[in-house]
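As you look at this complex, bear in mind that one protein chain is not there, while each of the others sits in place.
First chain written, first letter: the chains are A and B, and each begins at residue 1.
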Amino acid sequence: MSDQTPNDPRFDNAGATDESLLSAHERELGKKPADNGHYKMLPLVLLFVFSGLIFFAGTYLNEFSGHFDPSVFDEHGKPAQPGAATAAVDPLVLGKRNYDQTCATCHQINGQGVAGIYPPLDGAEWVTGSPERLVHILVYGLKGPVMVKGTEYNAAAMPAFGRVAGSGYNWTDERIAATLTYIRQAWSNQAGPITAEEVAAIRTKEGDRKEMTQDELLQLP
Amino acid sequence: MTSASQAAATAEVTEIDAGARGPVSLLIASGLVWLVVSSALALLQLLQAHSPALLADCPIFTYGRTAAMKETAFLYGWAANAGFAVALWLLARLGGAPLRSTNWSTVGLLFWNFAVLAGIVGIAVGEGNSITFLQAPRAIQPLLLVAAAAIAAPAILAWIDRRQQATFAAQWYAVAALFLFPWLFSAAQMMLLWAPVRGVLQAVSAGWFVQGVWTLWLAPVALAAAYYLVPKITGRVLPAYDFAPYGFWTLIVIGGWTGGRHLIGGPVPAWIPSIAIVSATLLLFHYIIVALNLRGAFGVKSTALRFVAAGLLAYLVGGLVDAVFAFRGLAAITQFTWFTQAQLQLALYGAFSLTLFGAIYFLGTRIAGRAWPSSPLLRAHFAASVLGTVVLVAGLAVAGLTQGNALADASATFEQIAADTRVWLEVAAAGQALLLLGNIVFAYHFIRLALAAVTSPVAPDAVSFRRPPAMEASAS
Partner (left out) sequence: MRNGFLFFLGLFAALALSWAGIVLGSNAQLGQLAPLMDENEGKAFPERFPGLAAQGEKVYRDLGCATCHTQQVRRPGFGSDKERGWGDRQSVARDYIQQPVVHLGESRIGPDLANVGARKPAYDEADLYKLLYAGTDTMPSYRFLFQTRSTADRQPSDYALRLTGKLATPAGVEVVPTERARLLVAYLLSLHQSYEYPEARPIEPAKEGDK
């Protein structure tokens, strides 16, 4: 065995036995404050530090946690108030998109329709005229001959688009209103908008019904 | 039992050490092998980071897999084995009786290391999970869990059957680490591998797991070693020990909440990173108490305590950096950069590994019954480890800050960023090479010690291993 000087780095002397280590530290834990009645500084300092950290934590969470709301991703944000208006979707944008995707299949993008089959919408009196009639046409559909701009169209039936029985589209009132608002001011048309409430009122009044004919429509105001 | 306890009290090396020798030395040996492997892989990764063409065409060493293998080898190979070894030995020593049922540990460690090897091979052939700290293929993970429980069982038994009812901080930390790891690990496996949670909850759960691995497993093992070694070698009671329980519970209770700080600005509700930031700040209280208690480690002429002091410094600095850089103003710059790697290496290498090196230097003599063979090797290892850690962490940190500032500027292309960070990544690679060298030296040194103990067993030198004095309680 090589001889080892007292501070040989190859060997670390133990400074105490394990049993005494355990019991000495256990006595530390059980100590009461000094009998002379003074408080030791360290516990007070640590208490202040810990309280300060808790206070900071609370303030930070109050400010930057978005009130623990799952849809707040920005720490400066606050949760949306219930019932707050979400950004209004421009009905003309929505209406145009609907028209181009669905209505234009028959009535064409330029609103001219197809001669003899699909009536035009550009300049049509049904579009720029009574809102109630127009809403009826889109929500419940139209069957039978219809006179548009002096020409009679009888080749195709207009399907029902609203949320009614037998409708394959089930468009919401907002969507109906947006589409109608769009066509009423598109191309050369210049008529006023139609709101979703008007559509809803008509649907409530009529309930479920089959599509109207031209004569029935003309009886509406 | 009086004669046995008398015999136990007459020498520093007792049958406790003799009984623990088997599993502890096997654990340390395997840990050191994995340490060298992971250091080599880490060096390869850093070289690939600034020279992507290196080994790029070899599918086994493509960058993503190299990083995953390195991480697995370090965490499950080195850190786990060394952690189990130190915890086993500490709880045996402080329990006051030889370990029972050590066969559980021996068999457990064989399965553990087999599973780690299988895991690394699995990553290499492309079955990895790409989840931080959970890279090994799914099928291997339950084996790791069972093996961990087997290895830990004798240690927990040693604590439950301890001779002295009093418990010491080292025991709290060691038991906490051994007890919490299986729960943490099994929860993570369930949430991420077996019944994956949905969408970003995977990232939230993974963040919780990664933080738990550090706060509830690795840090407690290192603290257990430090809390034991400082009073044991200095012979003095820890100065602020009456606050040690607060430090312990602060770490255990609050530490698990800090995982969300890496999700800043991410697709998770803002309260998750905010709670993490706040917890990282609250955790400063734990670091204050640790600093107050363990400050006796500095300035002592002891191999083990020099390592422990370096590790403690890294731990405290790391805690402060974690808290400061958790805040969004700074984190917006350092997020997604090498800086987070620097923080991780400071914790894993600086705080954990250096402390455990110190522990191994101390317990190695006790289980081998002799001093380490060579002091030049000791000094070389110390210098290489400390210098290597400093250079690695500094290189990665500067690279990260450069990268972060450049990322924030939309006009900086990634080629420019790579050119700017290249030199710092080379510095970091140099640091990693130093660490690799130091680890090779340490592994070789340990093999020499083990061989000497096995081939020429002599009774422990009565002078060196004399019974130390009893510890005096502090005066006040």
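The rule is short, and it goes like this: contacts are C-beta pairs under 8 Å (C-beta built on N, C-alpha and C of every residue); 3 or more make two chains touch, one makes a residue touch a chain.
Worth saying up front: this structure is predicted, and the values here are computed from it rather than measured.
Participant: Just name the one of B:Leu32, B:Val204, B:Leu294 or B:Ile360 that touches the chain not displayed here.
Facilitator: Touches the omitted chain: B:Val204.
Participant: One chain isn't shown here. Among B:Pro59, B:Pro376 or B:Pro457, which residue touches it?
Facilitator: B:Pro59
Participant: Out of B:Pro98, B:Gly235, B:Gly260 or B:Gly296, which touches the unshown chain?
Facilitator: B:Gly260
Participant: Extract the touching residues of chain A with respect to the undisplayed chain.
Facilitator: Residues 70-74, 76-78, 80, 86-87, 89, 94, 97-98, 172, 174-175 of chain A touch the chain absent from view.
Participant: Provide the residue numbers of chain B that touch the chain removed from this figure.
Facilitator: Within chain B, the residues touching the omitted chain are 48-49, 52-53, 56-59, 62-65, 67-68, 126-130, 132, 159-160, 165-167, 171-172, 175-176, 179-180, 183-184, 187, 191, 196-205, 207-208, 212, 216, 245, 249, 252-253, 255-257, 259-260, 262-263, 265-269, 272, 275, 328, 332, 335-338, 340-341, 403, 407-410, 414-415, 417-418.
The rule is short, and it goes like this: only the chains that are shown with their structure count from here on.
Participant: Looking at the complex, which residues from chain B come into contact with chain A?
Facilitator: 9, 12, 93-94, 96, 164, 166-169, 231-238, 240-243, 245-246, 267-271, 273-275, 277-279, 281-282, 284-285, 288-289, 292, 301-305, 328, 361-362, 365, 370-375, 378-379, 458, 461, 463-464, 467-474, 476
Participant: Please name which positions on chain A make contact with chain B in the complex.
Facilitator: Touching chain B: residues 1-2, 4, 7-29, 31, 34, 40, 42-43, 46, 49-50, 53-54, 56-57, 60-61, 64-75, 77 of chain A.
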